[in-house]
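First the structure, then my questions, so here it is.
Only one protein chain is missing; all other protein chains are in place.
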Amino acid sequence: MKQKSNKKTSRRNFLKSSITVAAGTVLGGSLLASFTKGETKESGEKTKLLTPDGQLVEVDKSHCHECPGTGMAARQGLLNKKMVMVIDLAKCRNARKCVQECQKMHNLPPHKEWIRLYLMRDSLLTAPYWFPKPCLHCNNPPCVKVCPVGATFKRTDGIVLIDNERCIGCKFCMAACPYSSRVFNWEEPVLDKNSKKGPYSPETSVPPRIGTVSKCDFCPDMVRKGELPSCVTACPNGVYFYGDQNEDAVTNGNETVRFSELIHDRSAYRFMEELGTEPSVFYLPPVDRAFDYKVGFEGLSDEEIALYKKEAKITD
Amino acid sequence: MSQQEIAQQKLVEIFAHFGKPSKFSKGLFIFLILIVLFAFYALILQMTRGQIVTGMRDYVIWGIYEVNFIFFIGISYAGAMISGILHLLHVEWRKPIIRIAEMITVISVLIGPLYVLLSMGRMDRFLHIFEYGRIQSPIVWDVIAITTYLTCSILFLYLALIRDYALLRDNQELKISSFRKKIYRKLAVTYHELPLQKKLLNRGLSVMSAIIIPLAVLVHSVLAWIFGMTIRPGWHSTIFAPYFVIAAVFSGTAVLIIAMWIFRKYYHLEEYITEKHFKYIGLILLVLAGLYGYFTFSEYLTVWYGSETWELEVIYKLFDFSDYGAWFYLAAFAGVLIPMLFTGIPFFRNINTITIGAVIAVVCMWIKRYLIIVPTLETPLLPNQDYRPEYVHYHASWVEWSLTAGGVALFFLFFMIFIRFMPIIPVADISEVPENKEFISEKL
Partner (left out) sequence: MILKKIFQIILVLTVFSGFNRIARADEPVTPRITATYAKLSDGTKRISIALSARQNDKRVNIPDAALQIIAQNEAIKTILGNVITNQQGKASLDIEPGTTLPRDQDGYTFMVLFGGNTKLDKTSQSIHATEAFLEISLNEKDTIKTITARVIKHNEKGEKVGIPDVPVEFNVKRLFCLYPIGNEKTDSLGSCSLEFPSTMPGDKNGKVTIVVRMPDNETYGTVEESKDINWGTLLVYKVKPIRGLGDTDAPLWMVYTLLVLLTGVWLHVVYIIVLVIRINIIGKKAIKS
């Protein structure tokens, strides 16, 4: 029997919290103990794990050493996978849940955004729309080309990662990236207590290090577990679709669709295809929009709204 | 008098100016040391607190460190190009000024790369470049090219110094400490003006001056390619490498003129470095200013005419007076036209005006490099919708400025140390009877 709770607490934490919460209730600790015998050897928490040959297996978390992958495993990528993302611009209303959850997951301070939300307006004759932009994980990445030490690399599964134990902080990759996807650790990062524990892996990007570059990592540690990245699950409008191109399926958590059909039927495009970077992120054009762009101004400060309006040349 | 005796006499004459440091130079030395120490404090601050103490942020990721890097590597062209080319062409009047030029080269190639280290987030991991280096990266090209260039320019300087070291070794009149004598003896490698020795030395110098010219061109091309290889407006240009090379020779020549003026004035070398030297080098500066202006015009005309949105954004930032306009017009027009005026028109042409022109050129070249780096980085492809002003506009912090000042101070300090150990005028060379009746200096 196993305990399952989406809040990732270890068995010990679980016991502790259950005792504190349940204290003074009808549930006695003895009842609980009577049923948990023989279980304490394992962490009790199961986790899904993608084996090197591409199989999803379920193992106990205490057995999961390669999760996330470290060393060469983190540089090579998941076998036979090619991760792609599809972003539905018609559904985005700048709810910013993706940004917040991403920051929470990767222990980023408030202004360090791996996903940036832009208010775009292609010309004065067209309407503005919200444009979420994670790292586009290009197949021909300009950042990887210029790295002098191979600290940023392209994996076989299409994911571009940064090894912040190798990065020398020259920032050449940031200059080379046409999409401003990369951010720099200008000062010593402050880690909060809830951050992921364990040894550093380029797959988790946690803990960050001063003087190195970081960016959206497409959450390969989550993929290994068969779980969706938090930006996908956090989005209230199902904007993000994520999946394996080789399986031809992408999902936003609620619906799972054929990747090829989705990008074909909805006339998907890749941002700035003419740059030749061949991104792994596809955008569905903002047609038949679910929200007016003004909805996105909710909860923003006047300064931010003014800036967005100025950038998108909105006069009203 | 034999040639050796003439040379010894000249050596004593020249070293008389350098023998005892004057009060002024002692004061200057201490002042420069203080600046360097302050820069060191700024460096410690940056190393402990991270690059947050600089004005660089996520969009403008490179600032005046990179500007200084290009600037110092550019200056190094003085020795490489001027001295190299003039040597190859056997121009006799080069002799009194080549030592200054080559010293500028070595010192600036020593200082320039320090700024690359400063702009790195993790200086402590510099050796990763050798451990994990990928030769696809222009930064690795740069590291390889600059180390080679530094080696070659030190060798070039040293080869030309052997004969003077031999003179110093054999000199009886100057009070040289025995320790120093020992070093001179080692450095002079038993050179005794034997015909075969002289032949080999000359061959070495010719080889070195032939190799240092393409090497210098390559170094600055590689530097330009760091920018040229990125898909960014204002950087992604095919003429960037030659443009940088011309800009470098231009600024290098200008710095040489300034150095000549300073040495002439404060070490009383009027008889060796004459107005003619200024006029000849001034003419080289004139040609280079013209070439540089031509490249600038070509670059901006092409981009403006093509009027790609992204490119235009940068161009208009440069043209607009509310943005970088004033600086751009200063750097692109005044920085080219004033030196041309002072070196080109005989009426204005004299030692002081040529030097003023050179100062203007050097300052404007620094500004121009700033205008190449910063406005482009302030113009990302996706609009910069950050509402924090420091993330939108770059302003160098006091840390960056003090480290810049520290580099300049270090440049002068190195010079002050160098001239105590090596004759600033190649004594042995100028004591030779010229092969032809060409002008060497007024004295001869």
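Note that the chains are named A and B in the order they appear, and that numbering of residues resets to 1 at the start of each chain.
In this section, a contact is a pair of C-beta atoms (placed from the backbone, for glycine too) under 8 Å apart; a residue touches a chain by one contact, two chains touch by 3 or more.
Bear in mind that the values here come from a model prediction, so they are computed numbers and not experimental data.
Visitor: Out of A:Leu228, A:Ala268 or A:Ala312, which touches the unshown chain?
Guide: Residue touching the chain left out of view: A:Leu228.
Visitor: Out of A:Arg258, A:Arg289 or A:Lys309, point to the residue that touches the absent chain in the complete complex.
Guide: A:Arg258
Visitor: Per the definition of touch given earlier, which of B:Leu89, B:Val189, B:Ile345 or B:Ile417 contacts the omitted chain?
Guide: B:Val189
Visitor: Just to verify: which one of A:Ala249, A:Ala290 or A:Ile305 makes contact with the chain not shown?
Guide: If we include the chain that is not displayed, A:Ala249 is the one touching it.
Visitor: Under the stated touch rule, tell me which residues of subunit A contact the chain that is not displayed.
Guide: Against the left-out chain, subunit A lists 1-7, 9, 14, 17-18, 21-22, 24-27, 31-32, 34-36, 46, 54, 56, 80-82, 140-141, 144-145, 150, 153-154, 156, 223, 226-228, 242-244, 246-249, 251, 253, 256-258.
Visitor: By the contact definition given up top, give the residues of subunit B that touch the hidden chain.
Guide: Within subunit B, the residues touching the omitted chain are 134-136, 141, 144, 148, 151-152, 155, 159, 162, 189-192, 194, 196-197, 200-201, 203-204, 207-208, 211, 215, 218.
Just so we're on the same page, only the chains that are shown with their structure count from here on.
Visitor: Roughly how many whole angstrom separate the Cα centroids of subunit A and subunit B?
Guide: Averaging C-alpha atoms per chain gives centres 47 Å apart.
Visitor: Can you check the complex and tell me which residues of subunit B touch subunit A?
Guide: Within the complex, subunit B contacts subunit A at residues 49-52, 56-59, 61-62, 116, 119-122, 125-126, 128-129, 131-134, 136-140, 143, 226-227, 229-232, 377, 380-385, 387-388.
Visitor: Please output the residues of subunit A touching subunit B within their complex, sorted ascending.
Guide: Contact set of subunit A toward subunit B: 111, 116, 118-120, 133, 142, 145-151, 166-172, 174-176, 178-180, 182-188, 210-213, 272, 275, 301, 303-304, 307-308, 311.
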